[in-house]
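A single protein chain has been omitted; all remaining protein chains appear in their positions.
Just so it is clear, A and B label the chains in written order, and each chain counts residues from 1 on its own.
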Amino acid sequence: MDQNTREELLRLFNSKLNQAMKFYLETCSRCGMCTHACHVHESMPQVKYIAAYRAEIVRRLYKRYFKKQGRIWPWMGESKELGDVALEELYEAAYSCTGCRRCMVYCPHGIDTQMLMSIAKLLLVGANSEPEILTLLADTSIEKGRSIDLLKTSFMQGVKRLEEEVVKKWKTEAGETTIPVDVEGASLLYVALAGAHSIIPAAAVFNAAKENWTLSFFEAVNFGAFVGDPTKTKLILDRIVNEARRLKVKEVCICECGTAYRVMKQLSGKQPFAVSSVTEVHARYIKEGRIQLDRFAFKDPVTYHDPCQIARNAGVIYEARYILNSLADDYREMSPDPKYNWCCGGGGGLVALGDETLDFRMKSAKVKAEQVNDTGAKILSTACENCHTQLSNLNDHYKMDVRVRFLSSMVADALVQPDALS
Amino acid sequence: MDTIIYIILVPMVYAAFGIFILGTAMRIMKVWRAPKHSTTLQIYPEQKPKWLWTLNDTFLFPTVRRHYPVHWVFLMLFHICFFLLIIGHFELIDDYRILQIIEHEVFLGGGYVGLILSIALLFFLFRRFRSPVRELSVPEDFYLILLLFLTVVFGSEMDWARTWYGYGGFAVEDYRQYLSSLLYLKPDLPDAATESGHSFMLILHVFFANLFLMFFPFSKIMHSFFSLAMNKLRRG
Partner (left out) sequence: MSEEIKADKVMDLRGMPCPMPVVKISKGIKEVEIGQVVEAHSTDPGSLTDFPAWARTSGNEILKTEQDGDVIKFFIKRTA
């Protein structure tokens, strides 16, 4: 690595050094309390998968370049030169961590390993060593924001063709639009994913609840956050923020995508609209009596996988249970305390890397498969696209014999139709 | 030899405290002046009142208790004894009525504080020899435990000799004379400190304590100041 690259990378490193980050870099006592926190370590017990070890890979560079101890007495803290070997280590640490923050629950100081890994990811971006597909996906999202006017018409045509499917789940009354798009003054802007499965059930439930809603042009997922590029994260986020402001909506509802929800909820700053997840909105509809669900719609035992970015890291926990208890006969809790729920093993961009990470994802999430099996449930419900993909892969790999379902689509399937009500 | 003893017992103590206080203050300032993180770093579900749970997390280590109960016992004993030890040293400077609410002999704990601390430190040291903590450790971790252990052992020996074996060559008054003279910037070494049979214990105790204090601001022991703030971040 040449001097210029190193200096540029250290500048990036420095840009991440806010107060919280300094706390996390200064404080680890390497006590090892986090040893059994990480699903990767529990499935494949190797020291390199312990949270403190991952963190130390970043911390060694910090000691070398930002701390006197590392300059005066480099071997004392085993500080390390930033070079090609260090980059390889950073890659392995960052892309074997899903950012689930389960280790944060174990740490006596509350060190956030995901934050520390964000330094690793940013350095990899700076050195052009990040998984290029994630950057490509992020750039595609940004490009979509730039050229939306050119793409609007074809998007609207595409959406129109889904309406038939929506009506099968909930009949729209005459004069109502089944999937409204670009409606100024709507109450709620629904930000979905590119797939039909993310739009159809949600649309049916919105229509059943007589919501004044509109569908976003943009997909919710933020690949900038996966690859750890703050500039791209912001650009991708701003597309939705600007759309919400233009349409003057009161609420932005994020589809079942953990990263999208956490980024929107926590990074969008103070805005004239509220941010909610589709799970929260559905729970609200049930509570307010705006939708009626068949209490016994699902007879088989159901369990729920808490997506880390929605539950442990953003606090939507109770709502999912409320929904499931309104439509399933036999709901089974997966972990007595939701903050100890295992990560599915697909976060942090690993699922988006597709087949490339499949082997690792399957091996590293053995404990998740066991946790699901222990419930004896036949339906595995979740509220995140990433988790859903990963859990479906696990289901095949470990022959778990469960049906992996999106919570929102279970709600749509449990809707009590108006003719049944009368 | 006298010069070396003098250097350890007087100028090095001042240097150690200077580095400790200035270094710690500077490190705290440096971290505090860094920009705040723009988003919440909270873990859910949340429990209220948040400040009370933060104190609980910081001082009672509930996550350690849950996952490593044996380690938790040593950790609690270590931190409680460390705190008692600091109070004990204040009493070696002067008498404080407030500290005598529960009447006791100086030094606090009848020798057991030091004993428990030594055992806890040995526990911390030996667990670092075992995988996976061995692989997580860096030399700093061993250096700190070793310094603390040596400091505690030599310090405790003086205490044990007085309390358990009735050694009278080095009395509480002698310690008070030495420590208060340092505090009032009129260093005065009593004969007991330099001439008695136990003076080597004092010299080694002070020497290792000095090294520990000088390394403190640059080490992970800064968690004693940062842990509360970090736990607050986690609690939101």
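In the analysis below, a contact is a pair of C-beta atoms (placed from the backbone, for glycine too) under 8 Å apart; a residue touches a chain by one contact, two chains touch by 3 or more.
All of these numbers come straight from a predicted model, not from anything done at the bench.
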item: In the full complex, displayed partners of the excluded chain; value: A
item: Contacting the left-out chain in the complete assembly, out of A:50, A:199 or A:412; value: A:199
item: Listed residues A:221, A:253, A:334 or A:367, member touching the removed chain; value: A:221
item: Listed residues A:1, A:44, A:162 or A:416, member touching the removed chain; value: A:162
item: Residue in contact with the excluded chain [from A:15, A:46 or A:147]; value: A:147
item: Residues from chain A at the interface with the omitted partner, ascending; value: 133, 136-137, 139-141, 143-144, 147-148, 150-151, 154-155, 157-159, 161-162, 192-199, 217, 219, 221, 223, 257, 352-354, 385, 388-389
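Everything below uses one rule, namely that only the chains that are shown with their structure count from here on.
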item: Whole-Å separation of chain centres (CA-atom averages), chain A against chain B; value: 43
item: Chain B to chain A touching residues, read off their complex; value: 27, 30-32, 34-46, 57, 61, 63-64, 67-68, 71, 127, 131-133, 135-141, 143, 218-220, 222-223, 226-227, 229-231, 233-234
item: Chain B-facing residues of chain A, complex; value: 17-24, 26-33, 35-36, 47, 50, 52-53, 56, 67-69, 75-78, 101, 104-112, 115, 266-267, 269, 311-315, 317-318, 338-339
